[in-house]
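A short write-up of the structure that comes next.
Omission of a single protein chain aside, the complex is shown with its protein chains in their original locations.
Chain lettering (A and B) follows the sequence in which the chains are written, and residue indices restart at 1 in each chain.
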Amino acid sequence: MSYKKSTYVSLILLIAMALVFMFVSSDLAGIQPNQPSSPATFPRIVATLIIIVGVISFITTLRQEDEKVELANFKYVITTIVATVIFLILWQYLGLFYILSFLLLCFLFYIFSNINNKIRKLLISGGTAITVVGLIYVVFSQLLGVNF
Amino acid sequence: MKRKKLFYFTILLLLITSLLAACGDNANSEDATYPDKSISMIVPFSAGGPGDVMTREVASIAEEFFGQTVVVENKPGGSGSVALNHTINQEADGYTIMNHSSTLPQTMASGEIPFTPDDVIPVATMVSNYHVLAVMADSPFQTFEDFVEYAKENPGELNVVGSNTNGANHVFSLKVMDGAEIDFNYVAYDGGGEALTRLLGGNADAIGASGEVVQQQVEAGEVRILAVSSSERVPLHPDIPTFKELGLENVDDELIWRGFFVKPGTPEDVIEEIQDVLKSVTESEEFAEYAEKTNQDIYFVTGEELETILNDIYNESKDLFERYK
Partner (left out) sequence: MDVFAFDFSALFTLQALFAIIFGTIFGLFIGALPGLGATVGIALILPVTFTLDPLPAILLLVAVYQCAEYGGSISSIVLGVPGTPAATATLIDGLPLARKGSPGKALGYSLTSSTIGGIVGGIILMTLTIPLANIAVKFGDPEFFLIGIVGLILVGGLSSKDLPKSFLSVLFGLLLSMIGIDTMTGSARFTFGSLSLLDGVSMIAVLIGMFAISEVLFMLGDLRKRYVSKKENLKTKISWEEFKNVFKSIMKGSFIGSFVGVLPGLGAGPASWFAYTEVKRSSKNPEDFGKGEPNGIAAPEAANNGAVGGALVPLLTLGLPGSPATAVILGAFLIQGIQLGPNVFKSETNLIYGIFWGFLIATVAMYVIGKYTTSLWARVLTLQNYILIPIILLVTIIGVYASSQNIFDVWVAIAIGVLAYILKKLDFSLPSIILAFILGPIIETSFRRSISMSGGDLTVFFTRSYSQIIIGILILMLIAIFISHRKQKTQKVKEETKAS
């Protein structure tokens, strides 16, 4: 991943976000017309500043030398994010928090582990996961009354 | 050394478990009539606020009358709409009871949340408090007439602080403006305490708040109440006139009340059962003590009377918000 290219993308996204806020603000400007400021005043100031500083940052980045951004173990990063997203979707629609979190932990332990024996790996992952989930159940649900 | 550590840890665990065991849930009994399982009371505010404190008080007394556990759940957010949304997504069986205040129809009227009074059934109100318009003790306004006179000569110049926009204080201030035919600047803060700070610091001319907010400062002689919003003079301040006496017919019994709501479609007999329990709660000694300590009055209204009150607040606020946009 190129540092300069990623910076350009992030700046463009940030400026786009500022433009959206600017655009939405126009609906808010008319509220309480007899007050010296409206709900739109601050968003407009901030959005304008983002556009100005964004352009300045664009220029300073142009002058910098490019470098490579290291994303270590990127494959695991993606796997973790995807697993978490699936977990959240299932939790939102099914409930079953404790079962799902057991599965999430089990899955992550399993793929991160470097034990060669598959059965042993599965047993260790499952065992650790059930201990952690059990502990969470006792502390949050039983002691503190926080229900998931 | 190791033993010592173990000892501390055991004590820690023991203490926590023993005192928190009370928070655990109970098993259900096998009774066919309502209620045959535990009841949830939903609080649309964070834990520790006045609405939360009242609900927890009610829950602990009502458990005895219901014969079931009553669990209090906080669902803060979205000016109450998160809790409301949760409530109307449950079964209409009376096992989910939502706490809210007279602010609910006002926020509905402002369009701030996408709900109307048709989305709830009010079960009963529990406590109420009157509004006051108050100034600092060293303010040039000795009476409400002084205040009105100045405001008439200098429209829009006086700054009146209060808690929140589109809430009870806001509506009250608008009604005072409307009734006295004056114009001042209502400035909203996050809570009555913050608004009171601005008054005490000399940064505002007056405060429009519920009586409990200014009570201590009034007793200390720092703050003077100009008028109260109840229909009769209040026993705590027998010398202070009501707005009604002063000719503001529209500010009559302008109360902030707290009560309970259920989802539309809940069976009549279940609602009646809840009403009976809540009535017994308001008649209990513990609840009377709570109301006295928190400077509130017990105010039990149910049924059609309450529905009329709710709809009146909604319509009146809607009209005010449109006119004073």
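Following the convention adopted for this analysis, a residue touches a chain if its C-beta (ideal position, glycine included) is under 8 Å from a C-beta of that chain, and two chains touch if they have at least 3 such contacts.
In this text the structure is predicted, and so the values were computed from the model without any measurement.
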{"item": "Residue, one of B:Val70, B:Met98, B:Ile113 or B:Ala227, that touches the chain absent here", "value": "B:Ile113"}
{"item": "Sole contact to the chain not displayed, among B:Leu196, B:Ala209 or B:Leu320", "value": "B:Leu196"}
{"item": "Contact footprint on subunit A, counting only the chain that is left out", "value": "3, 6-7, 10-11, 14, 17-18, 21, 24, 28, 31-32, 35-39, 41-43, 46-47, 49-50, 53-54, 56-57, 60, 69, 71-73, 76-77, 80-81, 84-85, 88, 91-92, 101, 104-105, 108-109, 112-114, 128-129, 132, 136, 139-140, 144-146, 148"}
{"item": "Missing-chain contacts mapped onto subunit B", "value": "5, 8-9, 12, 15-16, 19, 22-23, 46-50, 52-53, 56, 60, 73-79, 81-82, 85, 107, 110, 112-114, 156-157, 159, 164-166, 185, 187-191, 193-194, 196-198, 200-204, 215-217, 219-220, 222, 290, 293-295"}
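To be clear about the criterion, only the chains that are shown with their structure count from here on.
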{"item": "Whole-Å gap between the CA centroids of subunit A and subunit B", "value": "37"}
